[in-house]
Structure formats: structure tokens, C-alpha cells
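Missing here is one protein chain; the remaining ones are kept as they sit in the complex.
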């Protein structure tokens, strides 16, 4: 037990392979199609890239070893996922994008044997994609999960689910859904939710409108999904009834951190593009990179990226230690999402007219990065949650001090 | 002579008419076409909107009275142009967009009678559009105007112009160009530039590639324009030979401020959309607008918009007093461009998932606003110019103090 | 009626006199005593400086003409008070510091003839100083004025006041107090306050502890003041009973703006000191002022100071028009207080090791400026108030739109 920040040689190897694979094979495809995964071929492209990644031995490196993955823990995912995220198509290529990566993580922790075989196996091996149906349109569960309105009613041999979900990433083309629905209590209550598994072709499941979000790299869109009298047999309840909020936590922290890892790659690319530009472009009697105000932006990018990486390493280590690490992941997520926007913005500014055009990838990378300040809990909700803990701690300390004096 | 910040009743009237016209007629068109002026019909739409604006008596309110305009000075343009800018199509509708508005301003100050009739008249009445061909691709005149490379060579009866221009707004479909070319000195020198007028169909003028910038509201794109042995007769020299840098100043300050006015309208719309959202949307046990962190964003938007407006009023007053107002316009421009980005970003954040989608106009308004931190001189160049003045002043003061002591 | 931002020649004259007086006479005293007005002589120094200012014709330029002042309106105070504030002793020298300046303003608006003669006259002519006893220690009226706890009970021929006030500027040595006390309702209610006038030697008034705030330029400190059965005759009620909150508004907006004016002077001095330093000091192969990161700080200072000045002009004009201008003064105050801190901080940073020492005045000026983000309403309270108005407006607009559709 002593501080060690080095990755094992096996991890370094996966990082190197991933870096090469992403830069040589994936990035050119992304750039050719302006980062639009649908325009680039959608699931057809995905299968092609997955096959290549499988051949390189880097497909789904986080998946359990029994399903062909490398079983990387959270700490070791950091450099691998960042390398993959350097291209916005990289996560799809390695099958480590949202929501599949988080669903693999969740199923690996909670699914029973039958569910592992039926759902986790095909997902871990990239045979199918999946959806995680939690968020709902207003006034349902958005930033505030307690507002959950989708209802599951007990019926003979299973449950009947009704409700509308919203912004469900990857819904179009998903093989199955994990559905979070209320089995007790009323909207506004904490608790009383259950997780259900359901193949996408279950009667009553309908993928609706794609919400036209400004990002373009997530396969299957961010869709509305309607559940009308969807029957889920008891055996497809994931984990225990009424424990959905607890399971959501199991998924949430890690999924939040893998978001950070992937987008850290994309932010780094913005920075690299700008660095390349200012190190070549001349003006004002020298190279742009010799100007103090440009150097300030370069340094601030380096600082933001380094701080993100350090916070990420810390949060992932806590997760690997078995903690929920709510504060650590909230801190890392909030800092990261804002840092990425700053990095993209500075990179854009450094590139001047080119930066605000599609001749460079920065403008579209910014559109990929910006939503992360909203996705997975807006920064404001995370700040609220961080502060409540700190203030609660202070209150207890004050009460203890008073009790001690009495 | 005493501080007065009220607009005359005639100006208030134009503002009211413009507000109504823009909100009732123009804004719905903008929204229907997602703010893409080309998709919305380009010049055909423009002519239609211009006709309506003319009927309302608000077409080209800055143009000289002799050409049917209202002859508004810079101060009085402020509220009118802001009202027009509330829709990104508003400036085109009123014929007060870049670069036409600035070209009208410049021609009104510099053109001789013949040029007024041939060029200013048709432009002021919206019969034609125009281009201002100054900026060049690297290593030419970009942020640093001294790098001017386009060359005009004296020939019999006129000049022959050769060079490449870049990011020329409105080039596609322009009726004529004002071309800035070097008539003395070498790239890097301050001085030796001349302004030329040339109909767009002059042999040797070719509109090239549209630079795919992220904004969509400026008609005629931001294009490359190639000049190959373009002959311009002496009578089409605008003002004096070799005085181009001085004339550029005449155009620059005012054009910079009208940019601020128009985009102030667009930033205000972002804020209004967010205000509407947070005043209705419920969550966390109340309306979003009741939450402190949301209120902070609302207040910061109000502060940013108010400060922009105040700096704008100040700079425009100085311009009306006959000053070049370089510092005042640099300060107002730099603050405004950054404030607009902050306002758009906060507005987006307040609207959560909707904010990062095209279901609301904020995301695309952000793409309209962001380039302003680069267009018309990047913030860094303005800061450099502001600082050099201040430091120069301090040096002189120090030298004077030393001299006084000696 | 047309935008005019020029000051009349009479105002320009007062500004010039004030500038000269402050820089040549006042500033050297401030610097000699490290900005500590008590160490520099307190009221003795004040009387000396007031005599000089009177001789120059610039004492109390805001006071009514009948009492020897110049009767400057809010707009015209801007440049004069800024010039005075260039030295932190300047406002005392001109007798335009807090709380006297605000008390003069308030009495001029509300006092009856007898009170004008007894209180306003001696105050306006700098014969005495005064205190404004409004804020209270927790849980009383601090940032939240509705929490007012000091109680005035009706007795025969007058009122009996009991309560504790806190952070009462200038209390030590004040000739009289304006006391705000509750005459109806209970702490937490809006309304039910009354303003009372009381000579400082009224039995039951006791000036307590000086709160050791970090600023040093306000004469008479920021004190606790205790009121124990203080009898105030009916004729010393200022204005109407129960109208205290309304009168507080009369005083608040203008007093807030004159704070901004004075501290704008101090912030400008920080900037000037830094400018002088970076324009002389060599390092890194040139003058510091030639380095981009330094230039950025210089420019940002200029922008902050210019924006503050513009917002101030706007708010003061609205006040002069007879508006309460709550939003305008809140915006100007909030922006200004934060801008001053940024300016002081950047100025300090530019001066390196000297900046964080008392060899330059910046460190102590920062201590004068920082409290303004708390004094006169913390920024958070102003933001809350700005936002509530904006959101309220949006709600009404939404309701009106709905009503219109119905």
C-alpha cells in the first residue's frame, strides 16, 4: 500500500493498440463523415468496426472475461477509453459507448445466470446494442430521478409497464431495453422503482421521435420510447423489486466516469488540433504559438485536461475500492464537463476563422462535448448534491461540538 | 449639454415598428427554416422581406435620406438594430446586415457623386447586395491587416488587381465589391492600401468556395473570392489612392458596433427563451426559476446584456461625435462578443436537455453568436490594441513626470 | 431628446478641480498613512481637509445649493465622485463619503423644515458627521432587511427605541443618527418600519465595538450601536410613520451608486499603479508591458472599468428621471463590485512581488474594495432580486400569451 499511478504492462499494451487503431482506422472515417455516425453507416459501420476491433483484441475491454472481454476495472479503463474517445466514433468501434458500456457493467453486477446468458452475453460480445430507459419528459424523471412516472403494475406472472421515456440513447436499433419503472410510491417519492429487461420487439414498445440533440456520434439517437401495456415476465425483473434506485446508483457512478474518459479523448483532440494550428500559423511577426495570449490558452487547456485526468483517476480508484463514490464522481463529472467546454472553446478561438468553420473538427467536437454539462445530471444538480453533503457534514460536526461542550 | 439617454419619439416609433415586424413576420420564417437563410430562400426571401419592410417604412433606416433611408446616426441605430437582430433574419429583412450596412456607411462617407449614384443608390435601396473584400487567407491579411497581399498595379486608365480574398461575407450573389488592395509597400507594412469598386461581373472576379462556417443567417455565405487581372478604371477608385487603411477605419468602428447591435438582439432572444422555460418548468419541488443557481444564471444574463448595451451606447455616441473611437469600439466589441457567448451558454444550460437540442433555437443561435469572438478582429487582437494604448499612455506619463523632475 | 453623454462645462470644472485637489493634496496624505484614516488623524484630519475643499469650492458638491453645495444631480456626481475616490481619503475630504452623502441625499428629499435646519444644515456643511442605523446582527436585518428587529414603541409625545445595530459606518464621532426601527409587524414582515432622527448624545445611545473590517478609510469605523430606551420626540420622526422601507429605497439606490463612483476611483488607481509598473519594469527580454499575458490583464482592466462606468451612467440617469431604478442600480452595483475586485487582483498580479507587499498601495486598496461585494447587499442578494424581476416578467408574459390564446 503506497501511492502508485502506473498502469500495468497489459493495460499499456491495450492503450497502445487502441491508440493506433483509433488514429489510423477510426479517425479517418469520422472525419470523412463529419462525425455523423448515422451518415457514416450506423449499425452497418458499427459491425464493421467491431469486427476490426475484435481482431485487434480490443473489443469491449471492460466486459467480463467469460464473454471475451478483458475485464478491465474502472482504473484501467481510464487510459483505454480516453484513447478510444480521441475519435468520437472510437467508443462505438470498441463497443464501449453509452449506454451499452454501462449496461454491461450493470448486468455484470446484478443479472442472474439466465439473464447473463440471454442479455449480457449478446451485449458484451457486441451482437446487439441496448437501451437504458430511465429519463422521462417533463414532468417526469429528468434531472430529478424521484419524479419517476412510468408505472409497472403487477399482473399474473409478471408486470405491465406503461409510460413515456425521453432522450433514450441508442434506442433506435437496440436489441433490448433496461426499463426503470415505478412499482411503489408516487412521483416525487424517493424509492419504489424496479429495473426490468425487455427485448425491443416486445409488444407495446415503440421507439418514437429522435430528439434532435446537437451531438451526432451516438448510434441509435436520443429517442422518445413509449411503453404501452408492455408485459415483462417475473424472470425478467433485474435484481429485486423496488430496488431500482439502488441499482441505478451501481450503474450511475461508473457510467458517469466512462463518459468522462471518452470525452476526455475528444477534448484532447480539440487541443491537439489547435496546437498544430498555432505551432504553424504565422501572424503578428511570428508564429501564433509565440504570442502570450495564445500561450495562456494552451496552458489553460493543459491544466484543464490534467486536472480532469487526475480527478478521474481518483474517482475510479474509489469505485474500484467498492465505494459508491458519489461525491468523487460528481466532482470529477462536473469539473470535466465544464473543462471540456473550456478546452473546446479555447481551441476554437486559437484557430480563428478556421476554428468556427467545419474545415476543422473543433466546431463539431464542441457540439459533442457541450451536452455533457447536461447529460448524466446537469452541473447544477451535481453541485447541489456535493454541497448538501458538505453542509450536512458541517452541521453534524457543529452539533457534535455543541453536544461535547454540554 | 447634460447626460441624456432617451431616444426621440421618431426613433421609438421605428423601434416599435421593427419589433412588431420582426416578431410577427420575420421570426416565424426564421424558426420554420431553423435559421438557415439559404434553405429559407436566399435572395428570393430577402426581396420579399425587403418589400414588406419598405412598406412598413423601416427598410435601411441608416441609409441617407436622399436614398429613402431615415439617416439614423449610430446612437439611434442601437435600439433599432437590436430589435431587428432579435431574429437572425431580421437584419436581412431590414437590409441592415453585414456587409451591406457597413458598405452603405462607408460609401455615404467617401464615394463621389458618380459612385453614389452607381453604387450607393442601388445598395441603399436594397436593389443589390455587395461584398467587402478585405480579409485574405494565410499568410495574408487576416486578424493582422498589415499583412495585405492582394496587389493592385497601375495600368493605363486604371488598375489591375490580383489576389485571393477569404471569408468574404455575402459574396455569392453580390452586385459589386469594395476591394482593398495594396498599391504601395509590401506585406507587413502599415499603409499603402487602396479601396476599389468593381461590379461583380467584372472579368476576372470569381467567387470560390463557401467557407463552411457554423453560422447560417448571412446571405451569400462567407466565400473565397479570386481576383485575376481584374481591371478597375480610375473612376472606380474609392477615395484617394493609398488611403485604404484610413478608410477601413471609417468603416470598421461603425460596422463593428452594428454587429454588436444585431447580435445583442439574438443574445436577448436566447435569454428570453430560457426565461420562458425556467418560469414554467417544474422540478425539485417548485419551478426551476425559483432555484438559486438558475436565478444566478438569469441575473448574470441580465448583467451581461445591460453592460453590453451601455458600452454600445457609449461607443456609438463617441462615433457620432466624430471620433474614431478605436478604444471604445474595441472595448464594446470584445465585451459584447464574450458576453453573448456567456448568455447563450447559460440560456442553453437553463433549458437542460431541450437546450442542447434543436427543439429550441438556442443551440443554433449559439452557432450564430460564437464566431463574433473571431469576426471583426479576434478578442485577442482587440485586447492587444486596447493594452498598447493604455501602456503607451502610461509610458508617456512616466516620461513626462521624469522630464518634469529633471 | 437625443443621446448625449457630455458633461456641462461647470461639471467638467468641478472634476478638474477635484482631480487636482485629490492628487496633489489628499493622495500624499493617504499614502503617508498607508490609507488608515484613523492613524492619519481621524476627524481632525477630516476638518482640515474639509476646510481646504471648501476653499476650492468643491466641498459637498451634491448638497443642496441653500446649504452651500452645488446641487449636482446623480449623473453629474459620477465623474466628480470618481475623481474624489481616486484617493481613499478623497470622499472624506470632499465630505461625500458614506454614510453622510446618502444621509444628505435622504434628508434633502424627506426632512421637514425644522429637520432641515437642525440636521441637514450642519451635515451638509460638514459641521457634523452622521450615522445610518439600519443593519443589525444576526438574526436581525442584515442582507435581508425584512428581518428588522429594533423596536420603536409609541409613548407619550414620541417613541422609545430598543435594539442593537451592527456595522454602522461612521458611528464613532457621529453627531446624529438616522435610526430605522420597527413600528408595526414582526421580524420577517415586509413593512412597518419608521425612520427616526436622534442626536448622538441622546440618553440610551451607546456606540459599542468596532467591527474589525478589513477596510481602513471610513471615518468613525463600522460599529455596533446599542439603543436602550432611547426616547425620540414625534417631531424627530423622519417622514411618515411606517414608511421606513419606502424611504430606505429613496436612500438605497443613490447611495449604492455613489459607492460605485467612489470605488471606481480607487479601482482606477490600482490599474494606474500597475500600468506604471509594467510600462517600466523589464524582464523576459523586454518590458513587462510588451508581454501578451500582461496585455490581456491590462485590457481586461480597461474593459471592466469602462463597463462599470457605462452601467453607472445609465443607472444614475434613471435615478435622475425619478425612477427607483432598482434593477439598474442592482446591476451596476453587482457588476462594479466584482469588477473592482478583478481589477485590483489583476493589478496586484501584474506587479509581482511588489504587488503583494505594502510597498505599493494595491494590497490595501484591495482590502478597501473587497467588502463592497458584501456591503450594500451581497452580490447574491442583488442577483436574486434581479432574477426575480426577470422571471416574474416572463411569467406574466406567458400568462398573457395563454390568456390571449384562450
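The chains carry the letters A, B and C, assigned in the order they are written, with residues numbered from 1 in each.
Just so it is clear, a contact is a pair of C-beta atoms (placed from the backbone, for glycine too) under 8 Å apart; a residue touches a chain by one contact, two chains touch by 3 or more.
Computed from a predicted structure; not experimentally measured.
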item	value
Which of C:83, C:167 or C:180 contacts the chain that the document leaves out	C:167
Full-complex contact with the absent chain, from A:33, A:231, A:284 or A:317	A:317
Residue among A:47, A:209 or A:388 that touches the chain left out of view	A:388
Option touching the unshown chain, where B:133, B:291 or B:316 are the choices	B:291
In chain B, positions touching the absent partner	291-296
Residues belonging to chain C that touch the chain removed from view	135, 138-139, 142-144, 147, 166-167, 188, 211-215, 281-285, 291, 293-294, 341, 345, 348-349, 352-353, 355-359, 363, 367, 370-371, 373-375, 378-380, 383-384
Touching residues (missing chain, whole complex) on chain A	1-9, 75-76, 272, 275-276, 278-280, 289, 292, 294-296, 298-300, 302-303, 306-307, 309-311, 313-314, 316-317, 320, 327-328, 331, 334-335, 380, 382-384, 386-388, 390-391, 393-395, 397-398
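Note that in this section only the chains that are shown with their structure count from here on.
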item	value
Chain B and chain C: spacing of chain centres that average the CA atoms, whole Å	39
Multi-partner residues of chain B (at least 2 other chains)	294, 380, 383-384
